[in-house]
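Could you have a look at this structure, given as structure tokens, before my questions?
Missing here is one protein chain; the remaining ones are kept as they sit in the complex.
Showing chain A:
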Amino acid sequence: MSSLSTDTAAPVSEKAPSPGLAQRFAPALMAGPATLLFAALVLTPLLLTFLLSFNEYEHATGRTHGFTLSHYAEVLTDGYYLEIFLRTFRVAALATAICAVIGVPEALILSRMRNPWRSVFLLVVLAPLLVSVVVRAFGWSMLLGPDGVVNMILQAVGIGRTRLLYSEGTVVVALVHIMLPFMVIPVWTSLQKLDPAVEQAALSFGASRSTTMLRVIAPQILPGILSGSLIVFGLSASAFAIPGLLGGRRLKMVATVVYDQYLGELNWPLGAAIAVILLVANLIVMLTYHHVVDGHYRKRMG
């Protein structure tokens, strides 16, 4: 059968009329409210914190004035702060790794489920986000406390009472619990975008389930794992409630130290300096990670 071929010349468009003033500024106007909000609520406090961190602090009067780099020097040279920073990043990295190890298979299982189970379990995954972090932290301390459920069981089976609270491990476990949805959701989203036929193609070539997973699916959901990791790491490194409530007075992390400086020592400039250093360090870690993983990925998938 021959097909009908049409050969209509596309109409040559006249020179587009120049857009009106309102049109030209429409993008700026529409982005305006969000920009203002961002500037007022994020940039301004950040800037004030930054400026504050260079103020001198008089212990006697509590006045802040002048200009000094001494707070930065103190934080960067004192082993006490170094240890806290190292602990913070160690805990955050550990929480991120565990979240990935648990969250990726969780997202995979979720994506294989059929409705209505899928909706039910998606809700289960998201449900923790509906409960305040503080409430969940108290939940953990009730579970793990000296008279908590876990210790009661340990005593009952004859292991005896163990100190579970106020340890790095507890903080990591609780952070994983809080952060898991932030890993599951991006991975799940990137799984949703996969063409199911690609997996079938791998199987049709004789690949086993595990080979298909490793060679075909995993590389394609890497961006999801990457963004999940960045979110979890960033939130964990600056987490306050969990280390504050479960780390106790002894196990300090950066956010709790900042809090101590502001409200305990009343040394606001020092607290501000620590906060700024945390922000910068966090940025460096995340950008490096992003650069390494994403660069590797972008080279292949664009």
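Quick note on the criterion: a contact is a pair of C-beta atoms (placed from the backbone, for glycine too) under 8 Å apart; a residue touches a chain by one contact, two chains touch by 3 or more; residues count from 1.
Operating definition for what follows: contacts and distances are computed from a predicted model.
Enquirer: As a check of understanding, state which of "FeoA domain protein", "Sarcosine oxidase subunit delta", "Electron transfer flavoprotein subunit alpha" or "Spermidine/putrescine transport system ATP-binding protein" is the UniProt name of the chain not shown.
Expert: "Spermidine/putrescine transport system ATP-binding protein"
Enquirer: Touching the absent chain in the whole complex: find that residue among A:Ile102, A:Val133, A:Val150 or A:Val216.
Expert: A:Val216
Enquirer: If I consider the whole complex, including the chain that's not displayed, which of A:Leu69, A:Val124 or A:Ala201 touches that chain?
Expert: Final answer for the missing-chain contact: A:Ala201.
Enquirer: In terms of residues, what is the contact footprint of the unshown chain on chain A?
Expert: Residues touching the hidden chain, for chain A, are 1-5, 195, 197-198, 200-208, 211, 215-216, 219-220, 297, 300-302.
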